[in-house]
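Removed: one protein chain of the complex. Kept in place: all other protein chains.
Now for subunit A:
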Amino acid sequence: MAGAGGGSNDVQWCFSQVKGAIDDDVAEADIISTVEFNHSGELLATGDKGGRVVIFQQEIENKSQPQCRSEYNVYSTFQSHEPEFDYLKSLEIEEKINKIRWLPQKNAAQFLLSTNDKTIKLWKISERDKRPEGYNLKEEDGRYIDPNTVTALRVPVFRPMDLMVEASPRRVFANAHTYHINSISINSDHETYLSADDLRINLWHQEITDRSFNIVDIKPANMEELTEVITAAEFHPHQCNTFVYSSSKGTIRLCDMRESALCDKYSKLFEEPEDPSNRSFFSEIISSISDVKFSHNGRYMMTRDYLSVKIWDLNMENRPVETYQVHEYLRSKLCSLYENDCIFDKFECCWNGNDSVVMTGSYNNFFRMFDRGQRRDMTLEASRESSKPRQVLKPRKVCAGGKRKKDEISVDSLDFNKKILHTAWHPQDNIIAVATTNNLYIFQDKVN
């Protein structure tokens, strides 16, 4: 349903900016693999397949006006991870950044955790806008002065300089994961964080790199008996003892670290019984959860599987409280999607600042928003054609079958190479970042 026009609650989304190369020939290293706003929303980080992190900073045009346009410009770019080689297993370790998570800001510097398949790094991003001048034994260009020529002494002073943003790796957390890391999550205690791979979850202290505690281990004694893997994990936003992890079988387990050191026994198991009428070859694949996110208020969590988004009340385990179909028209195409590998795509999802709307991506560069309160959903597109400054995005519609109306797109015309896997929502404002294959689109609500 269209969300454009109407009452004051309706948000009209407008194009704001697009980052990245324009040409259609996409270099694999430029493929965006993660997007994350920091806690204030001032900074927006992206990671790509080439192991680079690009941070954008919001520059507000006119801070005095309440409704003003803001732009995100490049703040810092650095190479976070490099390709590595595991000599023991003869395996290459990809440099692709799987996740970025910002630490809450404690001082002038910003800190973030970035991870590839095997190694997590803590990066410090700091600004330098002054430099010392007036050394006694050194020239401005660095050459040393002969001490014998010095006749008077002076105290060096700090003088302003052009802003320089430096990124430096402060900690490297390595060699703790046998399988591929899929999640990192920072604890609300501001001291610890977890990292999850296919079979294990480890708890780290942010300061300590040479050891971590294993808190979940679902590896069976006999690997032939393996039936499910961990697909995502996250700490509760307020309760530092609580975290959840999702599985490839569509279940979510909530664990309490106070119960035991090894949280193999869950406190709660969230699982919806399968609808037998929907059973097919691919039922298990499409029930695999690709992302789990707590709501900001900590009362709900959202899970994304291949076809739907589900909202769970933490107090009710037997079924979700809300289910939203993202692209149900794909259910009859699962066989083709299996053959072209699209069925393995891992879509992420996100909440808006006040937990009233959720968003997730789809194919054909479409992304979907579900307004929980108003029970409305919207499909929008991130495309170069709708990229004129402040252009209002027109809601899109996919025609599942039958007669195609004007402006509708038929399922067979969808471009499955254009997928939106990563989206992020500003923690306070209606500003969203949507990643297509190699471009980052920023949309804002319409400023009157």
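The rule is short, and it goes like this: a residue touches a chain if its C-beta (ideal position, glycine included) is under 8 Å from a C-beta of that chain, and two chains touch if they have at least 3 such contacts; residues count from 1.
We adopt the following convention: contacts and distances are computed from a predicted model.
Going by its UniProt record, the hidden chain of the complex is named "Immediate early response 2b" among "Aldehyde dehydrogenase 1 family member A1", "Aspartate aminotransferase", "ATP synthase subunit b" or "Immediate early response 2b". In the complete assembly, the contact with the undisplayed chain comes from A:280, out of A:280, A:297, A:354 or A:417. Among A:93, A:165 or A:342, the one in contact with the hidden chain is A:93. In the complete complex, the hidden chain is touched by one of A:42, A:117 or A:381, namely A:117. Screening A:231, A:251, A:365 or A:386 against the full complex identifies A:231 as the residue touching the chain left out. Where subunit A meets the chain that is not shown, the touching residues are 86, 89-94, 96, 117, 179-180, 182, 198-199, 222-229, 231, 248, 276-282, 284-285, 288, 332, 334-335, 338-339, 341, 344.
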